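Only a single protein chain was left out; the remaining protein chains are all shown in position.
As written, the chain order gives the labels A, B and C, with residue 1 at the start of each chain.
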Amino acid sequence: MTFGDLTYEAFAFGFFTILTLGGALGVVANRNLVRGAVWLIVSLFGVAGYFVLLSAPFLAAVQVLVYIGAIGILFTFAVMLTRSMTNLNERYNQQWWIAAVTSIALFGMLVLLVILPVFGEQETAVSDVVATTADLGVALVSGDAYVLPFEVASLLLTAAMIGAIVIAREEE
Amino acid sequence: MVPLWMFLTAAAGLFAIGAYGVLSRRNAVAILMSVELMLNAVNINLVAFWRFQTPMDMSGQAFAAFVFVVAAAEAAVGLAIIISVYRGRRSVTVDDVDLLRW
Amino acid sequence: MDRTIGTLIKIAVPIVIGVVVILILNSITSASCLNDFEGCLVDGGMDTDLAGLIAISLGVVLVATFPLLVTILLIWIERKFAARIQDRIGPNRVGPIGLVQPLADVVKLLGKEDITPAGADKWLYNASPVMMVMSVLLIWAVMPLTPYHYGIDLEIGILYFIAVASIGTLAVIMAGWSSNNKYALLGAFRVVAQLISYEVPLALALLVPVMLAGSMSMVGIVEAQAGMWFLFSAPIAAFLFFISSQAETGRAPFDLLEAESELVAGYNIEYSGMKFAMFFAGEFMHVFTNGVLMAVIFTGGWYGPFAREAPLLAFTYLMLKSGFWYLLSLLMRNALPRVRIDQLMTFNWKFLVPLSIANLLMTAFLLKLVQEGGLAPSPEEASDFIANIPQTVVLFLGNVALAAFVMTLIRNQGREERLAEDAGEPSDLTVTPAPAGD
Partner (left out) sequence: MDVNFNDLDFLPWLIPVGPLLAFLIITLLTNRSQLVPATDSHEYGGHHPDYDGMMVPVVTPWSRVASIVVGMAGASAAFLISWTVFFRTVGIDQFGKDDKVYGSALDWMATGVTHFRMGVLVDPLTTVLLFMVPLAVMCIFIYSIGYMAHDPRQARFFSLISLFAGAMLTLVVADNLLLLFVGWEVMGVCSYMLIGFWYEKESAYNAAIKAFTVTRVADVIMLLGIAYLYFMTGTLSFREILYNPDVLDMLANTDAIIFGGFGFSAAGLIGILLITGTIGKSAQFPFHVWLPDAMEGPTPVSAMIHAAAMVSAGVYAIIRMYPLFEAGGHPHEGDLTSPLMLMTIVGGFTALFAATIAVAQRDVKRVLAYSTISQLGFMMAALGIGAYIAAFFHLITHAFFKALLFMAAGSVIHAMEHGEHHVHEHHHGHDHDHDHAPETPAIGDEAGAHPPAEETAALDDPGQHPGKHDEPHFDPQDMFNMGGLKDRIPVTWLTFLAGGLSLAGFPLITAGFWSKDEILADAWYILSDYGSGAHGYVFFMLAIAAFLTAFYTSRQLCLTFLGEPRTEEAAHAGLGGSRDIISITMQLPLVILAFFAIFAGFVGVPPEFPIFGAILSPDVNPFFEFTKYSLLVEIQPAKPPFNWIPVLTSFGVALGGLWLGYVMYGRKPLKAGEEDPLKKMMSPAIYTTLENKYYIDELYQLVFVKPSQWFSRVVVSEFVDRGVIDGFLHLVARAFTFTGDLLKVFNLWLIDGVGDGIPQGLGRFGLWFRRVQTGRIQQYLLYAAIAAVLIGVIFVVSTGLLQAAG
C-alpha cells in the first residue's frame, strides 16, 4: 500500500522514531523527573512500535507490559519517594560537554562500524516467514535451546526481587 | 519494508542519547532511566538483526527477552539502592556519593 | 392461567420479533457490505489501497465508538440496578423510564467549570483522563465480536490485553501526581499498589484458558470453546479472573481508590467536569469490558446456535453473555461491603496468588495427563460437545478438588485463629466481627 513514495510502514517508522528519540531526549533533558519518567515511557512505547514493525508482537506486548506497566511505575514511585530532588538546580554535572562530545563520537562510531557495512544492503529481510510466538515459547523452554538461561533469568528475577526488598526496607 | 540500516541508526541514536544521559545527569534516577534507554537500543538491534537475517532462529528474540529480565532486575535493585542511599544522605545526586574515592 | 399465558406471550413476542428482525437484518447485511466492507468497496470500483485505508479507519472508529456508546446505556442500567437493590426507583424523569438521564448528565458535566489546580503539572493532568479511557478502549481492538468482526486477530491477544490494561495504572498515578494534592497522591499510591497486586492473579488466571486453547489469540480462544466453555473446564480460573478484574476496575468491594469516607475522593479529587467524567466513563467501560472478556474467554464468546450463519445473532449472544457477567459484577458491587487495605492485600497475596499458582500447576498437570491418556478430543472433533466431555470432567473434578482443599485450609486457619483469639492473642490476618448476641 503506497501513497506516492511513502509506505505505511515508513510512515509508522517515522512516527515511532519521533516517539523513541523524542522521548529519549525528553528523558535526558527534562528537569522534572516525573516528566522524565513519562518521557521514558513514551520512548519505550516507540520501541514497542519498532518491535511491531519487526514482526515481533510478543516482544512488543512484553515491552509495554514490563516497561510501561512495571518499570515506568517503579520509576515514578522512586521519583516520588525521593521527592526533594525533583527540582534540582543543576541537571548536568561538570563533564556534560565532554559527555556530549563522547556521545556524538559514539554515535558516529556506531554508524561507521555497524551501520555503514550494512548500508544499502538488506532492504528486505531474507524471508517473509517469521518464527511465531509459539516458536519463541518452545525455544525458551526447550532443552536444546534456552531453557538454562531461562531458568537463570527466573532466578535472577527472584534474587533481584529479594535484594530490592532487603535493600530498600527501613532498618528496624 | 523499512531497511535494516534505518532501524540500526535509530537504535544508535537512542544508545547515544542514553549514553549522554548516563554520563552527564547528576540525578541517580535519571541515570538509571538513561541506562534503560541504552538497554532498549540494544534490544532494537537484536530484534532488527533477528528479523532481517535469521528470522527462523529464535536467538534474537530470546536474547531480547533476557534483556527485559535484566532490565527489570536492574531497575528494581537500582531503585532500591537509590532509595536506600536517599534515606541515609537525603540526596540522590551521584556527585555526593563518592565515598569510594582515594 | 390466562395471566401466565399473557406473561409468556409478553415475553415471547419481543423475543420472536427481535430474532426476526435480527435475521432479516442479517440476511440483508451478510449479502452486502457488512461482512466484507473492503471487498465491497473494491467491487464498487475503488482503489484497493484507498479501500483498505477506509475500511481500517472505519473499523477503528466503529470498534472505538461502540463501547463509548454502550457506556451511556450502562450508566442507566447501573443506576437502575443499584436503585432496585436499595429499594428505590432510580432515574425515571428524563425520557422514557429515565433512559435519557445519562445524556442529561453529560450535558451537566460539560457545563461545569473545567478546573486545573494551581501548581498542577498541566500536561500530565490533562493527559491522564485520556489515557484512562484509552487503556480500556484499546482492549476492544482484539475483542472478537462475531465470527467475522474483530479489530485484529493478534497472535498474542491475551498478552496484549494485560499490557494495555496496565496503562490504566499509569494514568492513575499520573493523575494523582499531577494534581499537586496530597490526598490525590496518597490515593494514587493506594490504587497503584492495588492494581499492580491484582494484576498477578489476573495474569496467572488467564494462562489457564491460554493453555486449554493452545493459543493466546482471543479469536483462537473463542474458537477453542466451540465444544465446551472454559467455564466448565476451568472454573477456578474463571473465578480468579472475575474477582481480580473486579479489583482492577477499582469498584466495590475493592473501591479503596475512591473510599470517600477515608480519602476524600481518591486520585481524581481535583478533577471536575468532563475530565472527571472521563475517569468515570473509563471505569464503567472497564466493568463492561471485563464482562465481555469473561464472555469471550470463559463462556464461549459469540458461540451459540446459528452464530456462524448470522453474525448479528452471534453478536447478540456475546452481548447477552457479557450482560450476565456485567450484572453479576453489579450485584457484587452493590451487595458487598468495602474491604480494608490490609484485607485487600492479604486476600490477594495470601489467597488469590497462591491459589492461582496452584491452579495453574494443577491444570497444566491434568491437561498433560489427559492428553497422554488419550482423553483429550482430537483436533477434528474439538468442536464436538460429546468429545469434550471426558477432558472437561477430569479438569472440573481437579478444580473441585483444589477448591475443596483450599476451603479446608481456610477453615482450619479460621479455626486456629478463633482458638487463638479465645486464648487472647489478637490475630493479624483477619478481624472477625465481634459476636453479635451470644
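For this structure, a couple of remarks:
Operating definition for what follows: contacts are C-beta pairs under 8 Å (C-beta built on N, C-alpha and C of every residue); 3 or more make two chains touch, one makes a residue touch a chain.
Source: prediction; values computed, not measured.
Looking at the complex as a whole, the chain kept out of the display touches A, B. Note on the undisplayed chain: of the listed residues B:6, B:70 or B:94, the one touching it is B:94.
Among A:7, A:32 or A:93, only A:93 touches the chain that is left out of the view.
Note that of B:10, B:23 or B:47, the residue touching the chain absent from this view is B:23.
Of the residues in chain B, those that touch the hidden partner chain are 19, 22-24, 31, 94-95, 97-102. For chain A, the residues touching the chain absent from view are 93, 95, 98-99, 102-103, 105-106, 109, 112-113, 116-117, 119.
Going forward, only the chains that are shown with their structure count from here on.
Averaged C-alpha coordinates give centres for chain B and chain C that are 35 Å from one another. Centre to centre, using the average C-alpha position, chain A and chain B are separated by 7 Å. Chain A and chain C have Cα centroids lying 30 Å from one another. Counting partner chains per residue, chain A shows two or more touched chains at residues 58, 62, 70, 77. With touch defined as above, chain B holds no residue shared between interfaces to two or more other chains.
The touching residues of chain A, counted against chain C in their complex, run 1-3, 32, 34-35, 38, 41, 57-58, 61-62, 64-65, 68-70, 72-73, 76-77, 80, 132-133. Only residues 9-10, 13, 17, 20-21, 24-25, 27-28, 33, 36-37, 40, 43-44, 47, 50-51, 53-56, 58-59, 62-63, 66-67, 70-71, 74-75, 77-79, 81-82, 84-85, 88, 90-93, 95-96, 98-100, 102-104, 106-107, 110-111, 114-115, 118-127, 129-131, 135-136, 139-140, 145-146, 149, 153, 156-157, 159-161, 163-165, 167-168, 170 of chain A touch chain B when the two sit together in their complex.
Residue ranges of chain B in contact with chain A, taken from their complex: 1-10, 12-21, 23-27, 29-30, 32-34, 36-37, 40, 43-45, 47-48, 50-58, 61-62, 64-66, 68-77, 79-84, 86-87, 90-95.
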